[in-house]
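Missing here: one protein chain of the complex. Every other protein chain is in place.
Chain naming follows the written order as A and B, and within any one chain the residues start at number 1.
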Amino acid sequence: MSTSRDILQALLRQGSGDDMYDLVCELFPVCRSISGDGVRATLDRIANEIPLTIHEVPSGSEVFDWTVPKEWNIREAWIKDPSGKKIVDFADHNLHVVSYSMPVRERLSLAKLKEHLFSLPDRPDWIPYRTSYYNESWGFCLTHRQLEALEDGEYEVCIDSTLSAGSLTYGECFIEGETEDEFMLSAHICHPSLANDNLSGIALLTRLGKALLSVDTRYSYRLIFAPGTIGSITWLAQNKARASRIKHGLVVSCVGDGGGPTYKRSRRGDVDIDRAVSQVFSDFAPAGEIEDFSPYGYDERQYCSPGFNLPVGLLERSKYGAFPEYHTSADDLDFVSPVNLDFSYNMVARIVDLIETNWSPVSTLPFCEPQLGKRGLYEAMGGDNQRVDRQMAMLWVLNLACGNHSLLDMAERSGVRYSLIREVSDLLVRNGLLRR
Amino acid sequence: MSTSRDILQALLRQGSGDDMYDLVCELFPVCRSISGDGVRATLDRIANEIPLTIHEVPSGSEVFDWTVPKEWNIREAWIKDPSGKKIVDFADHNLHVVSYSMPVRERLSLAKLKEHLFSLPDRPDWIPYRTSYYNESWGFCLTHRQLEALEDGEYEVCIDSTLSAGSLTYGECFIEGETEDEFMLSAHICHPSLANDNLSGIALLTRLGKALLSVDTRYSYRLIFAPGTIGSITWLAQNKARASRIKHGLVVSCVGDGGGPTYKRSRRGDVDIDRAVSQVFSDFAPAGEIEDFSPYGYDERQYCSPGFNLPVGLLERSKYGAFPEYHTSADDLDFVSPVNLDFSYNMVARIVDLIETNWSPVSTLPFCEPQLGKRGLYEAMGGDNQRVDRQMAMLWVLNLACGNHSLLDMAERSGVRYSLIREVSDLLVRNGLLRR
Partner (left out) sequence: MSTSRDILQALLRQGSGDDMYDLVCELFPVCRSISGDGVRATLDRIANEIPLTIHEVPSGSEVFDWTVPKEWNIREAWIKDPSGKKIVDFADHNLHVVSYSMPVRERLSLAKLKEHLFSLPDRPDWIPYRTSYYNESWGFCLTHRQLEALEDGEYEVCIDSTLSAGSLTYGECFIEGETEDEFMLSAHICHPSLANDNLSGIALLTRLGKALLSVDTRYSYRLIFAPGTIGSITWLAQNKARASRIKHGLVVSCVGDGGGPTYKRSRRGDVDIDRAVSQVFSDFAPAGEIEDFSPYGYDERQYCSPGFNLPVGLLERSKYGAFPEYHTSADDLDFVSPVNLDFSYNMVARIVDLIETNWSPVSTLPFCEPQLGKRGLYEAMGGDNQRVDRQMAMLWVLNLACGNHSLLDMAERSGVRYSLIREVSDLLVRNGLLRR
């Protein structure tokens, strides 16, 4: 229970949209994948901002049904045309190479080469993002205009990569609260130069981590920065017994653009995190859309697998896969903005604030209404609309304060916004009318 | 269970809309407040009609979080203009004085006087109704035309009132039934010359009391006539342990005008009284509106406080606060009518009838359908629509008579009106097909 401190204001004071955008810009050029030095560089940069425990899990480790893959690193990659001119170069854009491509150095005809080339005919100026984690192959991605300009002849390709025993790297920032119960937030860190998906999520959680360090919280917070799928699976495998401490969780992804917001409910569908996001949307982002759980998406798939069934939802702006820039070179630094990042951060701060301040009060005077007037709590109903709203909120809180209703329940039943319910419940606590 | 007696007809035979209207007229001029001789006079008049236990609770008594206030009485009150002419006089209309005004006798300027005057600029011919129970002050209410006609100069004001140790007065009429379980109906008696709010409720409960005395009932009935808020709080404080006997309850207010009807559900929201009113509305008052509980309104606020959480709803015609005449001199004897009072009484009688006759029958022949034909219960389906409806009702009752469904449940599930469900269940009891 937090009745007097103002967590939301403290969270909002910390950092800014510009800070988050600067971090996105700084990390944008790094070539990340589900393992390798790009991931390490990214985690090191985050560790400059917040205390981060970095885990290295050796290739070949068994994590539930999965095996940690070989580590992938890449130094250079290019295609030379028949005249010897580099026409596609990893140095220009790290999306040019299919992630986890095997090393290759050979000469081949255009026809043969084309079996390894990927483009977007509908978006002729954009480079697609492709991966080949679990079957060994190689390939290049390029704009469709580049592809169409290729002339017959013998080409030379070079991918100077290594795919070898190493480790999977992930980071976590644990911020201890009053209780062992955890609020977990998770961002994937495996995408190369894609700004919204998911440098935006990385930047948001980094700012949140700094902010949480500045406040006392009831919950302990766990921020997980891990490669998609294999990373969250690895975390869950290493924390199987402890996972039940997670009482609320959010996967945060694609939070830098101006769409949405969109929330996908947890598998359970009616847990506090689901209902908290709904309250925050109706207060702060009324255009927000909430959809039911489905078992496709980001790492909520793992957190919500039947053996864990954790109360974890997915928060996004535009929905993954549903915006044209998704998984292309157009998901760049122009696609995200400080103001959008800041709005998303604000939403997450409000969700955290709601979860932190939610509790189930018990009236100290449950028989009949307390006399608010003699305590100066009951002003004339006429006139000031805000005053009337506060008084109705007070009456609702007192009426439902039988210990069976949380503030969130009260907001839902009364239609009074959560922030006002919370404000008047603080006032009633100060006046001795509510207790735990 | 009541299968053969016809409570509804007995209740409707007693009294009339004219009787109720006459009582409203007789009580209209009395100056009531939350205490004082006007309340006593009102209760004495009711006691002429029904047996009434009148309670006097001394000023200063603690009732939960509240204290019974000083008793207020008033003899005269007026304003004289600079020429010495009485321009506002309590003798003309008891709304002219703010209820619970302190005694005052002084001369003062128009500017000073205006700090104590209340009018309705939007309704320039109506006198507002104002009270000041819990902070000591004085004031006059007048029409806006009166206010605007006031000229500069020295005015003289007189309020010959007393505010001193005395008692709070309330009455209750208890009518014993077959069981200790109670149906409670409550009306507030603290308003001066306001006809709808709540002389209408007083008159309706008085008629109901007389009528209930003429029938045998399963429930015991408790009719409470008490000042708003402090009166019901006092009753609950004096009957804390016994309050749980109340199985159904209605606060009855503003039942003399032609609006609505309106019903506000109990805090629990799905108890028998809530569902009974819904059935009666759909049968008898299809324009009726039902709204969810909210913790603002009349004495249901106290009955539905979390410590009691009694199954008590609020029945009105026009909703309090939502009709222009509310709490003004326009809530007068023209605003209510015998026919409207009678319709409201009829609704309450039907609610009582439903609650009285509701029970959960058990089929004596639960395996397959009983053969209705050999008992003369199953006429040819063709032809007579009423006959078809009765046969469907019989089939529904027999099909649901497993002891888990009340007649009210059956009416809700089948869509057959309650009165027909009850009629055929009586018939089936007489034929030995249903038992308790």
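Convention: contacts are C-beta pairs under 8 Å (C-beta built on N, C-alpha and C of every residue); 3 or more make two chains touch, one makes a residue touch a chain.
Quick caveat, the model's predicted, so the values are computed rather than measured.
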| item | value |
| --- | --- |
| Residue among A:W66, A:F174 or A:Y378 that touches the chain left out of view | A:W66 |
| Option from B:A149, B:V339 or B:L365 whose C-beta touches the chain left out | B:L365 |
| Residue of B:A77, B:C173, B:C190 or B:L398 touching the missing chain in the full complex | B:L398 |
| Footprint left on subunit A by the chain that the document does not show | 63-66, 134-135, 229, 232-233, 236-237, 240, 267, 294-296, 301-302, 304-309 |
| Residue ranges of subunit B at the interface with the undisplayed chain | 363, 365-371, 373-374, 392, 395-396, 398-402, 414 |
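Assume only the chains that are shown with their structure count from here on.
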| item | value |
| --- | --- |
| Rounded Å distance between subunit A and subunit B, as computed from the means of their C-alpha atoms | 55 |
